[in-house]
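Could you have a look at this structure, given as structure tokens, before my questions?
Shown here: the complex without one of its protein chains, the others still in place.
== chain A ==
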Amino acid sequence: MENLLATSTDTRAQLPLNGPAAEETPVLQLTNIEKVYQTSTIETVALNRVNLTINRGEFVSIMGPSGCGKSTLLSLMGLLDEPTSGTIAVDGRLVTSFSDRELAAIRNLKIGFVFQSYHLINDLSVVDNVEVPLLYRPGMGGKERRKRALAALDKVGLSARTGHFPSQLSGGQRQRVAIARALAGGPEIILADEPTGNLDSVMGEEIMDLLLGLNRQDGVTIVMVTHDEHQALKTQRVVRFFDGSQVG
């Protein structure tokens, strides 16, 4: 991953979480997290007193039945949603009270997302899709963006498909593009929400191997939500949820 970023502009100094974090500081730390969805008549507890620490270089799987709060947890870890109570620390700094602008900057610099349904923009080519996170990085020029995007696509083995559009790719290739997009920004952590969920077993294995390679060879921290016990067992740690609570 460092090689990929070797030529990048270092914009982290402008951001709230600047500077390299100490090796022993957890990348993510969730403390007493509660998430309650409230309507006028119903109160749904999605997460109940969750405590979770993700250390640098870990590959953690989150498992549990549908509706147990896995995706909600991933949204909170990705700073896409706010907890009802509890705190979230990124690289040792509490981000719970950060502004939208500050949270967006952390997401852009430190977090990469991979989704089950890829979330590629159909009207953009593969390389343009991979460039999207870099559009929101202040001071980065077009040439630098393109260079990083091509390097990320090379990393996932899609150098030959840069000009294609998502509709021209297979499911596995689309997920590779999504992983390249997550990698392009040089994140410290990748949050993957059922990345093999829409793929057949062969393609699922390919994507899993790619993620494992990123973790083992490049030291990227990965948190993956999955239903697949077989895939989960390949990771270093499995965290299990049931009805919004951590059970293992």
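Methods note: contacts are C-beta pairs under 8 Å (C-beta built on N, C-alpha and C of every residue); 3 or more make two chains touch, one makes a residue touch a chain; residues count from 1.
Here is the rule we go by: contacts and distances are computed from a predicted model.
Within the choices "ABC transporter permease", "CU044_5270 family protein", "Cbb3-type cytochrome c oxidase subunit" or "Xanthine dehydrogenase family protein subunit M", the name that UniProt assigns to the complex's undisplayed chain is "ABC transporter permease".
In the complete complex, the hidden chain is touched by one of A:S61, A:N108, A:Q231 or A:Q246, namely A:N108.
Checked against the full complex, the candidates A:T53, A:S117 or A:S201 give a single residue touching the omitted chain, namely A:S117. When the full complex is taken into account, the listed residue touching the unshown chain is A:R137, out of A:R137, A:R161 or A:R176. Hidden from this view is one chain, which touches chain A at 71-72, 75, 78, 80-81, 100-101, 104-105, 107-109, 113, 115, 117, 119, 121, 123-124, 128, 131-133, 135-137, 142, 181, 185.
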